[in-house]
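All protein chains but one are shown in place.
Right, subunit A next:
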Amino acid sequence: MTTQYDADVIVVGSGAVGSNAAYELLKQGKSVIVLESGRWIPRWKIVENFRSSPRKGNHNDPYPNQPWAPTSFSPDYIENTGSFKFLPGMLRLVGGTTWHWAAATWRFLPNDMKLRTLYGVGRDWPISYDELEPYYGRAEFNLGVAGSDTQDQSGQGGAGQFPHRSTPYPVPPEAETYYFQRIKARLAPEGFNFIHEPNARTNQPWDGRPGCSGNNNCMPVCPIGAMYSGDVHAKHVVKMGGKVIEDATVYKLEKGSDGKIVAAHYRTSDHKDIRLTARYFIIAANGLETPKLLLMSDVANSSDQVGRNIMDHTGMGLQFLADEPLWPGRGQVQQGGIFNWRDGEFRREHSAIKHALTNTVPNRAITQHLLSQGIVGPELDEKIKDWAARWVDISSVFELLPNPENRIQPSATRKDALGIPTMTVHYNTDDYIERGAVKAKADYAKFVQTMGGTVINDNTGWQNRDHIMGTVIMGNDAKTSVVDKDCRAWDHSNLFMATTGVIPACGVVNPTLTGVAFAIRAADIIAKEV
């Protein structure tokens, strides 16, 4: 008797990573159902929510936050038990959290993938840059990435393209902002290597998206859709005959007698429970919800590594006033930065570091600061104008090492409105990034000095960066990792993870492009087997 399935493949999660996996499977003729806990929301509603919100610095605020599909900022959704308040801004809607990101789409370096071998710390990736390279190219094409084909992205000041590419960036880099040009002109002679940030914010028409026109609102929402978000491919999935089921929170993966996964169970907001079957399952529910679902289902965890090794690019920041007008806030919210500490022998001793130049319109931060000092009247207007011209905002990230004690677990005591456990996170920073922080602060002093600056804040403390890695860690050994280099669960041959959570050494670059590249690669493998 032939077994009947609801689909060849079920994808849990409709974000950038899951939607790209579904899209690639549909291209290869497979039937796909995508299950999404949130709903479809049109862009204009999110833009209006943003414009009429009193909390414009809260990037989750314009997005739906339902008791049956809570965002990570829903009160008590994430209970922290460690010394650091780990609280990334994760969303629940079709398209996922790439609705609010700054669309940084870097490739990791070959050396990032050999951290243990080269520098004796952390873990190696079980896959080489060369193996992943073609999939990086396909991911960049899907997202319409704008980038430079001629820069040494390792930040070591090399003369030409690095790492090597088999295909050019699909979109050329946008023009440098005046702000970026001036800071580079003054700091580069001091030995700081500036790199353009490849980004999925197209500057020419691409896949139905317009070119960026500098609305300066990548976070929390691009009002014109120039910046890529996962709903682009969720829409493609529907057009190609795939199914995206909204209001479908998966709470259980069902194991069969042969060790394979046989069904996904989801619950709707009106508490209907539905069971769907498929030949293969891809879990693409972000770096926190994915391990939570595995742990709730008691699957894929023979290594006891599910949910462990959380790595964010825990960071810090610097704000100062330069001695010349730089006019930040014109163009996109970020464009690159300083990468001297991206790679080198120093990684034996301390974390890699990225210093990114933030280019947001600074009026709100400045005005809040001035009002707190009691400045009013004509002086207030004058100072807003003057400071807004000279404001420099640096956002730094650090490479945390995988630590099994840093972990996410389903809450033992709390549940959401569907009766599904919320989550508990235990997260501590480590000496590796503390030693990196010493180097970063020395850089900060040099930036300020060289720019003739006046410090506003150079001691922010550790901050969330919302780059979740390590939680379904990839490796060569089933005893110490959750998935193999294909993103396949060691314990279940038809279960794959499509999330940045697979990344085993986090470098300093934003991980989403790598998550998409791995997802495309996994889709190719699944398509051959289904």
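Keep this in mind: a residue touches a chain if its C-beta (ideal position, glycine included) is under 8 Å from a C-beta of that chain, and two chains touch if they have at least 3 such contacts; residues count from 1.
Throughout what follows, contacts and distances are computed from a predicted model.
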Revision key, fill the gap. Out of "3-isopropylmalate dehydratase large subunit", "diguanylate cyclase", "Amino acid ABC transporter ATP-binding protein, PAAT family" or "Sorbitol dehydrogenase", the chain not pictured bears the UniProt name "Sorbitol dehydrogenase"
**Study point:** Contacting the left-out chain in the complete assembly, out of A:Asp76, A:Glu190 or A:Asp273
**Key:** A:Asp76
Check your understanding: Which of these touches the unseen chain: A:Pro325, A:Gly344 or A:Pro404?
Key -> A:Pro325
Review point. Of the listed residues A:Ala188, A:Val376 or A:Ala417, which contacts the missing chain in the full complex?
Key: A:Val376
Practice item. Using the touch definition up top, pick the residue from A:Ile274, A:Ala389 or A:Ile525 that touches the left-out chain. Key: A:Ala389
**Study point:** Residue among A:Ser52, A:Ser166, A:Ser257 or A:Thr413 that touches the chain left out of view
**Key:** A:Ser52
Revision key, fill the gap. Contact residues on subunit A toward the hidden chain run 47, 50-58, 60, 72-78, 85, 87, 89, 174-179, 181, 203-204, 211-217, 221, 223-224, 325, 327-331, 360-361, 363-364, 366-368, 371, 374, 376-382, 384-385, 388-389
